[in-house]
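Take this structure, written in structure tokens, and hold onto it; I'll ask about it next.
All protein chains but one are shown at their positions in the complex.
Let's turn to chain A:
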Amino acid sequence: MTESPKIIKFMALRKVATFLSAALVLASIIELGFNGLNFGLDFTGGTLIEVMYEDAPKLEDVRSELSAAGYESAVVVNFGSDTDVLVRLPQGMTPKLGEQVLGVLQESSASHVELQRIEFVGPQVGEELREQGGMAVLMALIVVLIYVAMRFQLKFAVGAVVALAHDVVITVGMFSLVGWDFDLTVLAALLAVIGYSLNDSIVVADRIRENLLKLRGHTTEEVINISLTETLGRTLITSGTTLLVLVALALVGGDMIHSFALALLIGIGVGTYSSIYVVASLLVSMKITPEDLIVLEKEDGKIDDLP
């Protein structure tokens, strides 16, 4: 708790944490390199049909009906419940495909089949969305780098951005490892992770900045330990409440935002850790000193008593 005067020696475990982070990032990159991402329809293009059966069908039956009708490449899975069936077809087909497949399913099934949704994404659109997505993540990182460098100092900016990249890579690595679909909503979640984890990093960085100027005579490592201890309560509470909400979202939010909630859960979990260890240990490695912040001292006075 923040009231307790006892200072936790976070930085004593700095080497272990750095090793752990580096190992996780490396593992994620290797995993991504070998298995890649299970891109969703948004990025690959193709057709997806979700239907609701009155009585749960046997998936093998649905598959054989579809391949008998000439759709051998159809992937058939349950979605959410066993009466809900998702059929996915690769690209290179016509936009009319959705209705045709729906027709086959309705004809061949004894029970009532209700259309839930059809999605068709042309190959070109998929490619563009992929490019835009990558651009969005990159842009977000660059803008953050500039803002933090302006408001704080370049060393803080580097720390924050490395922490963000760390969170994004590990989250994406997890998606690759487990094989969850990576679609547009997951991408949005990743960007939200960037925003959120940044929030955390800034709060920690802000306290480190304040203490560096206030607590002269302590070593940098000590100052960082004090700052982390002081903010730990807040970090855990905020992450805790957000994670609570995300668990609610993942459990009852419905199938369509399930992967969104999962991405945020992982990302914010990792983000909480990285705001403590990645940012702070990078600041120690870069040998941050009170002198780095002298220029900003004056600037701070201006915005002091606004609220």
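In the analysis below, a contact is a pair of C-beta atoms (placed from the backbone, for glycine too) under 8 Å apart; a residue touches a chain by one contact, two chains touch by 3 or more; residues count from 1.
Note that contacts and distances are computed from a predicted model.
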Candidate names "Cytochrome b", "Protein translocase subunit SecD", "ABC transporter permease" or "Fe-S cluster assembly protein SufD"; UniProt protein name, chain not shown: "Protein translocase subunit SecD"
Option from A:Ile30, A:Val178 or A:Leu244 whose C-beta touches the chain left out: A:Leu244
From A:Ala74, A:Val87 or A:Val144, residue that would touch the chain that is not displayed: A:Val144
Touch criterion as defined above, residue of A:Leu37, A:Met52 or A:Leu213 at the omitted chain: A:Met52
Of A:Leu37, A:Ala69, A:Ala188 or A:Leu215, the one touching the omitted chain in the full complex: A:Ala188
Footprint left on chain A by the chain that the document does not show: 2-3, 50, 52, 95-96, 98-99, 114-122, 124-125, 129, 132, 135-136, 139-140, 143-144, 147-148, 151, 184-185, 187-188, 191-192, 194-196, 198-199, 202-203, 206-207, 230, 233-234, 237-238, 240-246, 248-249, 252-254, 256-257, 260-261, 264, 300, 303-307
